[in-house]
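Only a single protein chain was left out; the remaining protein chains are all shown in position.
Think of it as A and B in the order they're written, each chain with its own count starting at 1.
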Amino acid sequence: MLRIPCPWCGLRDLTEFRFGGEAGVLRPLQPDQSSDEQWADYLYYRNNLNGPQLERWVHAYGCRQWFALRRDTHSHAWSDAVPASEKYP
Amino acid sequence: MSQKFRLDSGGLINRQQSLNFSFNGQKLQGYVGDSLAAALLANGIHHVARSFKYHRPRGIYSAGEEEPNALLEIGQGSWRVPNSRATLVPLQEGLVARSQLGWPSLGFDLARCFDFSHRLWPAGFYNKTFKWPNWHLWEGMVRNLAGLGRAPEEADPDHYEKTNAFCDLLICGGGPAGLTAALVAGRSGLRVILADQDEQFGGSLLWDTAMLDEKPALHWVASVLAQLEAMPNVMLLPRTTVTASYDHQIATLLQRGHNNAWRECLWTVRCRSTLLATGAIEQSLVFPLNDRPGILLAGAVRHYANRYAVAVGQRVVIATNNDSAYQTAIDLFNHGVNVIAVIDQRKDVPAAMLQNMQDIAVRVCPNAQILSSRGGKRLRGLALQQGQKKFKLNCDALAVSGGWAARLHLLCHARGSLRFDTQRQAFLPERLAEGFFVTGSAAGDSTLVEVLARAETVSNGLCSELGKKALQVYQPKVSPSNLESPAVAVNTLQFSRQRQWLDLAHDATLGDAELAEREGYTAVEHFKRFTTIGMSVDQGKTGNINAFLALSAITGKAISEIGTTTFRPPYTPVTLGALAAGHTGEGYAPRRTLAAENTHKSLQACFEDYGGWQRPDYYPSDREDAHQAINREVLAVRTSVGVYDNSPLGKIEIHGLDAAEFLHRIYMNRVHGLAVGQCRYGLMLNEGGVIIDDGIVTRLAAEHFLINTTSGGASRILGRLEEWSQTEWPELQVLIDDVSAQWSNFTLAGPRSRELLQQLDSDIDFSAAALAHMQATHGMIEGLEARVNRISFSGELSFELNIPSSYANGFLQRLLESGAAMGITPYGIEALMTLRLEKGFMHVGSDTDGETIPDDVGWGKAAMNKAADYIGKRSLTRPASLESNRRQLVGLLAVHQDQVLRSGGHFLPGSSQRTPAETQGWITSAAFSPNLGRHIALGMLRDGRKRLGQIMQVYDAGNHYPVKIVPPCFLDPENQRLES
Partner (left out) sequence: MKRYSAFSLAANALLGHRQWPAAWRKASPRESYDIVIIGAGGHGLATAYYLASKYKAGRIAVVDKGYLGGGNSGRNTQVCRSNYFYPQSVAFYEHSLKLYEQLGHKLNFNIMFSQRGVLELSHSLEEMEMNRRWANAMHMHGIDSEILDRGQLQQEVPNLNLQCRFPIRGGFIQRRGGISRHDAVVWAYARAASKHGVDIIESCEVNGLERSAESITAVNTSRGRIAAGTVVSCVAGHSSQLAAMAGLRLPVQSMALQAMVTEPVKPVINTVVASAAIHVYVSQSDRGEIVIGGGADAFSSFAQRGSLTTTVENAAATVELFPFLSRLRVLRQWAGICDIAPDASPIVGRTAVPNFYISTGWGTGGFKAIPAGGDTLAYSIAKSELHPLLQPYSLQRFNTGHLVDEAAAAGVAH
């Protein structure tokens, strides 16, 4: 069980959230001009860091808002939680 | 009454209330307050088990959860609990206990032959043999010999509970350290939970003869408890084991019921910090034939004498490598039990200990070790060596102490680390996890004075860390002054031809450890897995240190180099039923019921679970079977009018300036050009181009849309919309609103559906001119606000009526009344699936799978012709999407009219009829069409569109039959009926 800090609702149990993968994955602005490699990079390739990682989470069973969280994938300790609409640190 | 070994006085038992119980059918007695182990020992019964591999006689070894031998079956029938530690079972009236291994009986066990042939069965023997002819031949035998107790055969009659709690400080352990800390923390105002696994608080004080303020220690315990009970911010949980520590200061606690309606309750506690006052577990001694009944841990011997007034024997020898066992001699002497001698491995026994023994005239043998033991089902004597001299002793009980291992499992769960303390020959905390504190003997304290002092210091520190001011608490004076030193001598291992056990529970010996070293299994995890030391039900609690010592001695590496194995949760085993509490049966997944369920029930609907919803599958009348009912419903829709409850349909409203643009990017289909009052069928793709959902998009106003999703996809699609809106396109001004539950949805379908609607009290013009196919309108129907879409999944003239959910029952009844004269027929999912199959309308998830792209199902042109970008578009121009030979949606008819078509059959290549063969695709949906009088099906077939008109073979579960590939529409391909 983890507890995740929602920027609006505070610290809540993991069961209320859904993980949205790494943050900072940028969708090509002009997909029809992306090569197959560039499109695959966006769709599939990830950093998959062992350690602090910036991630996207959504408080699915609460306020239903998306936010970015810096969380250590090894120790599960987290630091900042930032609403999705702001620039990611 | 034959409790021959019950001492005349003392103990925390209630001698006024005796209890009857049985062991292996033998009727026995004990007292309220006894554990099952204590009661057995009081009756002189030591031999209660057979060992796992060699089936040697085994006896009760400890007084706690670390018990490796005395695993008994408690209870009968569905109440049976296998592998129960007799040391933890509170004695109750009528308790039935049985030993587990031993056939035909505990006393005479044929499997003892494994003991006599033990040289054939060293560690890992099974890896070296049983290969020929194959493992299966031997496996049955091995499986029957393995396992300990028997699982019950029926469902669990007991009830389990779950609960949650929050606190500032979770204190694990209610002995002197934990109680002191609770007092300090409670007084400071922190919210405290104090949990102890024993029946009552007190910890080691329950069996310690120390005096506090010149009174028995339990007086102090009672006074502290009284103070704690008076504090509203302190919660006391006896009979509660803290089983595991998870991330972010979450702990699970297993509480045993006591005259409750529930057997066990699993607590999930979220705290700010955790204090381990968990004490220490005594370790065994390793010597040849160290496993006989009658050999117990020295602390346990004290425990039985002081707490339960039970003598473990009449002639007791004590063997030790540290000071703590000497107190056992003193306590036994005070109880009038004959202590023959204290065998001390150390050459230099501290003077204070020697003096204590002299005072009670007990012989001490320093620099001595045990060479072997004798006795069959009970210890009879020992062969010893002191210096150069060999001698023998007769005895019926041996109390051993190999030192003390701190209980730091929870700290390890939380990723703290341990270091090996050579003075104490024990692992102690090295690095604490964040928010963790340790005190008491778990931190290495060995005397009560130290324990009480440190507990106060640590809790003071803890309070200030948590922002509270700690107040001073009164510290009681301990007597007699305890001069015990914490030092533990290294447990020297001797060479012997006899076996020396390192793990009683798994029957693993020093010889196994030596074999492991010889074969190279010396990494601590390899060692553990090869020898299976530490992997049994006791998880090596009494033998852990000795196992490391053995590995260290054998490899020549220091213990600090070897490391430790990881302690894994749970600390003590947790009942599956408790983990599952509240989540089984109806609690497993909520049943979602339609708002109009009562009406459907009154119509005799047969319900089926679809995506969590209980939905009518069909409505059989009295004489009908399923097929007859479904056929009748299908025909009714095609000839007159039917009503279908589609309320679980996902309904999401999109408002905003950019609503159209938003949906235009989400859907494969065009949305911008959709006029107000128009409906359009839309496909949703994922970024891989795969179809994930389909549904109708309706434009209610310029900046107001209503989209439908499949009922199974409603919450998933809502989540996607919110995700894209919030994270990818925050600049688009849209409001997304899930209204699925607010509206109930009833479809009226059939040639007479319009006629029926026009009979209802409504201000809506249902005429063909006013409401064409794929148009929407709204107004009032029967006094209810209604949204109406003229769309069709059945292929008939059809109207979807959306009304507020709370009126669903009444509305449906009104429709049924109004339509009674025209024979309105409620129809269920089966009929709907048949109707849509006749029209060749695909069903996402059945006809499509994780690879299906729009072109596969005939939507290729629309997908390509939309210039603007939408989710998934780019993937449609990847090589895989463009290649020929993709599976495509086709219809099929059996060549033989009466052939039953079933979903799941595979198309064979060419005209071949045999497998193995390369699959060409499969049948995705099939049904009997009452309109055509035969089975029809849809399938996904490689290059399907090029194969129209061909005959192909279908393989299905050992049979095969020919089918003709046809366009996927079996009825009214011009759509005249639904456009009327």
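Note that in this section a residue touches a chain if its C-beta (ideal position, glycine included) is under 8 Å from a C-beta of that chain, and two chains touch if they have at least 3 such contacts.
The structure displayed is predicted, hence computed values, not measured ones.
When the whole complex is considered, the residue among B:161, B:199 or B:608 that touches the unshown chain is B:608. Screening B:213, B:956 or B:979 for touch with the missing chain picks out B:956.
In the complete assembly, the contact with the undisplayed chain comes from B:849, out of B:653, B:703, B:849 or B:943. Where chain A meets the omitted chain, the residues involved are 1-2, 13-15, 18-19, 21-22, 36-37, 39-41, 43-50, 53, 55, 73-76. Summarising the interface, chain B meets the missing chain with residues 78, 80-83, 119-120, 122, 125-132, 134-136, 139, 142-144, 146-156, 158, 244, 246-247, 250, 252, 268, 511, 515, 518-521, 523, 525-526, 529-530, 537, 539, 568-570, 573-577, 579-580, 583-589, 608-610, 688-689, 846, 849-851, 875, 878-881, 902-906, 908, 915-919, 922-923, 955-958.
Rule of thumb we're sticking to: only the chains that are shown with their structure count from here on.
Inter-chain spacing, taken between the CA centroids of chain A and chain B, is 27 Å.
Interface of chain B with chain A (complex): residues 246-248, 250, 268, 270, 415, 434, 687-688, 719, 722-723, 726-728, 730, 869, 873-875, 877-879. For chain A in complex with chain B, the residues that touch the partner chain are 1-3, 18, 20, 27-28, 30-32, 34, 36, 39, 43, 56, 58, 60, 64-66, 75-77, 84-85.
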